[in-house]
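Right, I'll just put the structure down here and ask away after.
Yeah, one chain of the complex is gone here, protein chain that is, but the others are all in their spots.
After this line comes subunit A, so read on.
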Amino acid sequence: MTNDSLPMLHATGISKFFPGTIALDDVDLTLHRGEIHALLGENGAGKSTLIKCLTGVYRRDGGAIMLDGQTVDPTSTNHSQSLGIGTVYQEVNLLPNLTVAENLYLGRQPMRGPFVARRAMNEAARTSLKGFGIDIDPAQPLSTYSVAVQQVVAIARAVEMSGKVLILDEPTASLDLDEVKLLFSVIRQLKSRGIAIVFITHFLDQVFDLCDRATVLRNGQVVGSRVLKDVSQRDIVTLMLGRQLDTAPSAAKSAAVGAPLLQIESLGKSGMLDPFSLTIRKGEVVGLAGLLGSGRTETSKLVFGAVRADSGTMKLNGKDISVTSPRDAVAHGFALCPEDRKTEGIIGDLSVRDNIVLALQARQGWLRPIPRRKVDEIAEHYVRTLDIRLANLDVPIRLLSGGNQQKALLARWLATDPDVLILDEPTRGIDIGAHAEIIALIGRLQQDGMALLVASSEMEELVAYANRVIVLRDRKQVGELVGADITSVNIIKAIAAETRHEALQ
């Protein structure tokens, strides 16, 4: 057996226990040279724990790791880096205040005597990055470049420091289509250099586009490892969930929608969103579609008063209302689940219970506390009906998986019994199971007569539940699709009309 046929990384029997749970149970993972290997699983399946065990962030409680034929035992990220296992995280973990070159060479700068050899460092950085397909001035601060470029710099750093195994933890989560293309070309190039790459993502299309093999985790165990060209997306989803899922999650669209509830007249803010008009009826789901930065989030924030509009009026049930702050909006029966769950949604250190009753308590005013028994009742009710999975109501919400956090946030606003519910990317970054549940929930709320405004980048999702889809482009409303016209193809056509986004053709 030649050295080349030996796997680059061979982990066997990896186990990790946390108090009260088995996070990883006898997990095996094999990575070959020049292979892009997807690591899949729902949130909480054990993907991140496995990565943390491989990179030494956690000490594993059992199992062995063979790297390039040698047994290794990484004890810290630095150690695993020097062994040859590099990691790039979802949020770019570089320093925006340093230059690109400084980021690339931090801790291993070329030195002349006691001083950093700046010119040599900048030259080396320029050459290195050219090898990755980006030609930028490495003497500029990292923050002057886009997230995709920063991501490539992070990858370049990881590869140069490690060079055997590269772990990419949701690298595409905050990139748009063109940026994903750039990243993929870089990853493919690394594959041809013989590096073993682990790719973690929620986007199955990207997995099939890029990866050779996939290992699927569920509840801390490996449930299967597949060569991707032999299987379909459906097979993988079935593996991940352990059950069959309707590939097109569809909520029953109730045909009858009620009386106009919210009438928006030329609401806008200069420099942010062109004035738009929109009427939402009771029991209607209005979808907001568009590319990243097209104005989806801005629309939802304006309607909720999180950003103050500088023109336009709103009517609720035919009466003029003024919404200049989220407090006004809540008072009028609005609710908003924001896009950025971590910073604008959850209060990480508060318990799940406190997070759920937060909006209700805020509306009541702090002088009239909700009795503890009522609080428990509300929290338990939503934990049950939304199937939020947690040990108890006292756990800090930051410890929950993304899907469960999102459900708790929904519970927070449902507890206020809103008339108008605004959801901004309700299914971003959550696993497929929770995804389907949230879509089903949207359908239920609609049947109960709530008016919903949902901004989403996932067109299939909008197709599944929206009665109407507003298409945005360049911070402007450019189209509206109703009823049977709502298809992915039509949405894409509306977005792409008169623009040069060839990527979407």
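Here is the rule we use: a residue touches a chain if its C-beta (ideal position, glycine included) is under 8 Å from a C-beta of that chain, and two chains touch if they have at least 3 such contacts; residues count from 1.
As a convention for this text, contacts and distances are computed from a predicted model.
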Listed names "Lipid II isoglutaminyl synthase (glutamine-hydrolyzing) subunit MurT", "Putative, Na(+) H(+) antiporter subunit C", "Inner membrane ABC transporter permease protein YjfF" or "Acyl-CoA reductase", matching UniProt entry of the absent chain: "Inner membrane ABC transporter permease protein YjfF"
Full-complex contact with the absent chain, from A:Ile14, A:Leu29 or A:Leu94: A:Leu94
Selected from A:Thr75, A:Ser146 or A:Gln364 as touching the chain missing from the view: A:Ser146
Absent-chain contact - pick from A:Thr21, A:Asn78 or A:Ser270: A:Asn78
Sites on subunit A contacted by the missing partner chain, in the whole complex: 77-78, 81, 89, 93-98, 102-103, 106-107, 109, 111, 114-116, 118, 130, 133-136, 139-141, 143-146, 148-149, 157, 182, 185
